[in-house]
Structure formats: C-alpha cells, structure tokens
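So the structure is just underneath, and the comments pick up after that.
All protein chains but one are shown at their positions in the complex.
Moving on, here comes chain A:
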C-alpha cells in the first residue's frame, strides 16, 4: 500500500495517513492493488468516469477493448491461463449488459472473475435513467455472487469478499455494481485483513471415511477408470492425479475441460469421452466397474443426457468441491466433497492403493491403439485435422491454445495432445462463439513466456475480431489460426446428419478477406490453401515477434468424428463418413 500512495489520487507520502480521504473510485483501485491485480480489461462510459479518472495516474494497467464482450473474455482468458481472478470494468446500461455472455461463460466453466460495473447515481436508480439497467437483476442467475455498493464505507469489505468468493471453493464470477455517487463519495481507506462471510464456507477437506471406502473399492475393482475434469486443472492437482493414477494403475479419461490435467502422451491416458470422444474412452465408460469422477460434472456431452444407460456396470465415485454437483446428473455410490488436490493427496497418503487389473489395462490400451482418431488426409485440399496436428508438432505441444465452440474446438481437443494444465482455454460449458480470440489476448498478457494460439472458426472470429485493435496497439503476440471452411461448420454438420442435408443459414459467404481485414488493423496476416503454403505461412507467423494471423482455407464439408448423437448410448458411435 505504501508504494502506491504517492501515485494514486496524486497524494504525496506525507499525506498518507489513516486520516487521508479518498474517493470511492480511488478506494476501488487501492483495493485492486491490494488484491495484486496486474491488469484490468474494460471500456469507459458515463457512470465509470470517476473510476477512469482515478486510472489516469497509470498505476494499474488497463486494456481498452473494442467491445465489453471482448474485455470480459480477455479477462477470462487471463484468469484461465494464470489461475488468478480476471478483472473487467464496464459502464452502466449497455456496457454492463454487454458483459452478460462473458459472465455466463465464466460461470459455466467455474472461472474466477470480478466484474465491476458502474451504475447511475443512487437517486436516479429505478427511474429508467439514461444508461440505466438493473444489472444485478439481469445477472442474478449467472453470477456466483453479486454486490450493489450503496455506501462508500462498505467498498473495501465488498471488494475483499468479492475476490475471496470468486477464487475459493468452486470459483466463479462475482459482480460489483458501483453507483456513480458511491464512486465520487469520500472516505478513509482501510483494507480489511481477513474476510468472514457467514453463509460461505466451502468444504475443502474430504471426509476420511469416504476416502477409506474409495481405497477399498479400488482394491476390489477389476475394471476401474478415472474421469478427470476441469476441477483437476482449477485445483492445480495434475501432479496428484498422475501419482494417484500411476500408483493405483487406473486408466484416465479427461473431459474437454480436463484436457492437460493429465498428459496426453501418458500410457494410461485414453483420450476424451462423450459426443466426440475416443473409442477407448467411451468403451471404457461402458465396461468399467468403478468410475472415479474427479472434478467432472457428468454433463450431457459426456453422458449424452442418458444417465440411465451411462456406465451402467460401474459404481460411481464422485469427487467434487461443489456438493450440488454430486448426485445431480448421475447416481453416486461414494460421494467425496472436497478440493480435488486435497482428496487425491489423502487418497495416496498412507497405505498403497493399487488395483489388480493388468488385463483391463491391456484391453483399454488395445482399444486406444486399434481405434485411433483418424481422418482422410488429402493432398488437394487442407484438412482441418492436419492443420491442428501441424500446430501441435511445430510447438511441441507446449502452446496455450484457445478456442470458441464447434468443429475447430473438437479438432483441437482431439488432435492437440495437451501436456500440461491451463493450456487449453475453451468455452466448454456455455459454448460461446467469439470467446477464443479475446481470451487468447488475456492469456498472453498473463503468460508472456508462452506461445498462445487462438484457433478459431471463420464464424466465431467475426463475433469479436474487433479486438485485433488491442493485439495491434499493445503488440500482443498471439497467433490466430482461422479454420476457414466458409461455413458454420458444426451447425452444418448437424444439419447434414440430423436434418437430411437441409442446409439453412450456415453459408458464411459475404465474410471479409481475413488477410486484408487483419492488415487493416496493422497486424501481419497470411493465407494458406495447400499444405506447402500452410507449413510456410505458419512458420513465418510463429517466428514473427508480434501478433499474426493465418487464414487456413480448409475442406468445407469436413465433419468431426467419432460422433455420438444426443440421447444415444456411448456404444452407438459413428466412426466416420460413410462415403469415405
């Protein structure tokens, strides 16, 4: 606090005393500094003018997005890459409502975020004032918690609580709505040291009895399998998961959100399960007698919305920090509420757990080898799977890759074998188009030493490509890979498979020339239509010190396989196009 005193609000050190008065907006920024916030993403406007006036001193770095949705996705990407809460600021009314998609995206994937909105002065609230929207009410179902600050004296406590709630237990977005009069009101600054919230005490230590039951089941199981989800990544439990799986000799399936939580090259790894999962992962789920879900929520892209025919031979163990997840989607034999890291530490702790199932491991590894992910490569036209594979090989699998939702997302999940956590940044739960590119900018700002690749469709890129302005002005060296099939690929695929090829509004003709568009922002861009061009363009883009875009023109009718239709069993996998 001392070192910032000379800058914020122009106060000199001699003026820094417990009696010094600050405005609400100065207090807010001091709180953010106390929370070790490095960077803010946002967009100014009338109701946040006092906050931006306090930012004028430049103590906190602020990235000016070109749309509030870009700002919040960037803050989200920063949070996912670093594990620290992302912070976004938007003005009242339209500024705040533009955050909604981003808040819902963060909520669904349990991302710690603090979203600060300005609001009209309190005496105007409820009068349909200019740029007034009830953002507390609008966001109520999609926040972990929210605050309306009605008194400047509450501000430090609220900010402290907001960061605590956002980043502990099952993380999530917290909204702080600050009316303009509160931002202007004056008070002394004192940041609380501890936080105490009566109704908020997340359980992190598992019940020892349930751990003992788990050990017993593992010892008796013949066909155990681990289903590891995003909770492993959030908890930072990748080491513990590896130790657990290796010690107990249990094969591991990772969900989309869990990719990178267990190394993609590990012999015990069977890939991703579910709608576009591997044969080995899905058949392991069909056969297993002990399914250990770790920080995974058994959502409908894994169970196909059919819990009645999902893993029917298995006793299900469910480890999750959120008690509400347990029993929500599947019946649970052993519930273990706790932080994944602590649970796994407890499980491997004393007596060695080990299942005796060499035959089972042989069997699942046999499936993994016999039924690999495959696609029909071509020398005439670029195949999107080949492009992803090429990214993987040229980066040694070490890059952070962000995606939107859809075909490109699934190809990344299938063909980029993530070696470490916090490397795949994807909108898994909400499935938000336009997420990946701004998220990549935030991830790169949080992890400057890593290569960050935004793999994106030509549809999704057009939802937030205006954020090229930040990439350009702040020289953020993100590499954008457009998987350009001139279609809304996944919708097209569903229309082909489920709607008798009645293609309706999936043709993206009229899209801009992405190379020219990118160059208009002063960012380097290449186009690739053949493997030779692709190899060359990607090498140049990767070597370029600043932001760069490669527009890969890929086969427009390529589909994602394997595929299980919603409502079908995991044994009903479509392995590929019949024509092929």
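Throughout what follows, contacts are C-beta pairs under 8 Å (C-beta built on N, C-alpha and C of every residue); 3 or more make two chains touch, one makes a residue touch a chain; residues count from 1.
Here, contacts and distances are computed from a predicted model.
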Determine which name in "Acetolactate synthase small subunit", "NAD-dependent epimerase/dehydratase family protein", "1,2-phenylacetyl-CoA epoxidase subunit B" or "Sugar ABC transporter ATP-binding protein" the UniProt entry assigns to the undisplayed chain of the complex. "Acetolactate synthase small subunit"
Looking at the whole complex, which of A:148, A:272 or A:364 touches the chain that is not displayed? A:148
Hidden-chain contact residue, picked from the options A:322, A:533 or A:557: A:322
Hey, which chain A residues sit against the chain that's not shown? 136-137, 140-141, 144-145, 148, 165, 197-200, 322-324, 327-328
